[in-house]
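Here the complex is missing one protein chain, while the rest keep their positions.
== chain A ==
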Amino acid sequence: MESDEEGIYDVESDASINYNSSDDGIYSEGENTAHGEANDFMDEPTSYKCLTSDQIFNYMMKVVDEVNAILQLPPHITCILLNHFKWDKEKLMERYYEGDQDKIFEEAQTINPFRLKGKVVSSNTNNITSFSMQSTKRPLTTQEVCDICYLPSQHMNGLQCGHFFCIDCWNEYLRIKIIDEGQGQKIACPANDCNILTDYETILSLLRGSDIKTKYHQRLTDGFVMSHHLMKWCPSPGCSVVVKVTTAGTRNVTCICGHAFCFHCLQPIHEPVRCPLLKKWLRKCNDDSETAHWISANTKECPKCRATIEKNGGCNHMICQNKSCKFDFCWICLSAWSPHGSSWYNCNRYDANDSVAARTAQEKSRAALNRYLFYCDRYMNHRQSLELEHKLYSKIKFKMEEMQQHNMSWIEVQFLKKAVDILCKCRNTLKYTYVFAFYLRSNNQATIFEANQKDLEMATERLSEYLERDVTTDELSNIKQKVQDKAKYCEGRCEALLRHVYEGYDMDLWEYLDE
């Protein structure tokens, strides 16, 4: 693991880094290669890294060492100073050399090590190692009584402020601060009216138990990570990984825990819509409680026989389960499926003409609601389909095993998994195209966008339908060609749509409605 840590330092040490160095790959996106080579507008997997809390701690110490090469202070004191200056190295140096050093130590709630025990020593002539020997342990000739538990103890410990407590009380105190209050850098001495901050060296020497030490490492690095605009904690609950991007432009990242998220707003990946618009949409969805029934509706009635149908796959081509009906219809618009394959497939666009007749104010407001429900329904549909599509992975695994029994190698059957990857990515994109479309004012570019959306939707449904249904019945010899063709087409539609949207962002072609 030695070499990995080296790799991290390389990245930070400055702008002239080779991002393609091969040892970087370990914590990069790994096996998920769904982002094809052609996606030049997508974020390359090598543009970010995942760091464990230990790696972050080491990385933080590396920064401390860099500063210390100049300041020549004990590292744990430098760490406190840097945290006080929100890890702005230059600001610390500037203040340190331009003026009142004692004041800096006081502001940072620590004690100037050069002023310890009343003697002032020059920083130039002093040797750092002598500081680390100034242990926090006081030589004890007799037993002392701890001010917290009132028990005599042989193991009294304290900071440079001279307030000493027994090791049991220290541990109890630190447990409350670290576990209950989630503190790290800002834990002060337990003495009344003493604001001197604890340093990591003392804390790590006092703490008993590896679980609390790990927690302390995490909390200690919080300020460091927060101050660093290229690093963020993975938002997945219980995950303690930090994602570090190499440039501020990186958006889509996947943590080693598997969670894929937007580095800017920490929401799940939401292409092609941008963070502020997504935020607006999510707020609207939460506020519109009266439409909650739309959102939770997972069942619909067959438009022909009225039998209740539950959607159990991602495909929107429904076949009524009522044996005597078997009506083919579209889950989204509830009309017959047959025209959906033809050119007048019109399921993705809210037809404003339908509501033209509605002119009265009352009807207008209803039209606005209907418009919202239209987009919301499609957004929710694709979200639900995406969840169901994840079940396809296990289904496809059986097929892959079956194919391997028919003289295909492991590597040859991977196309199926890749196809499901593509399907999920296209579904996710489709889901957010409806958020984008909801806020979009119609113009020529918006019409092109809607055409692209329609194409992508059709391609996605076809791929979904094949993977979900036909793949189980088709000849093994046909499957590979068919799946690859459909997946490739689908991916191509997705890229075309995204490219168009991003061009629109660059050239300022999009106009938005004030919803």
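As a convention for this text, a residue touches a chain if its C-beta (ideal position, glycine included) is under 8 Å from a C-beta of that chain, and two chains touch if they have at least 3 such contacts; residues count from 1.
The rule we apply is simple: contacts and distances are computed from a predicted model.
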Protein name (UniProt record) of the chain left out of view, among "Ribosomal RNA-processing protein 44", "UBC core domain-containing protein", "Pyruvate dehydrogenase E1 component subunit alpha" or "Integrator complex subunit 9": "UBC core domain-containing protein"
Residue, one of A:L151, A:A336 or A:L513, that touches the chain absent here: A:L151
Listed residues A:K62, A:R115 or A:H163, member touching the removed chain: A:H163
Positions on chain A where the hidden chain makes contact: 147-151, 163, 165, 169, 172-173, 176, 190-194
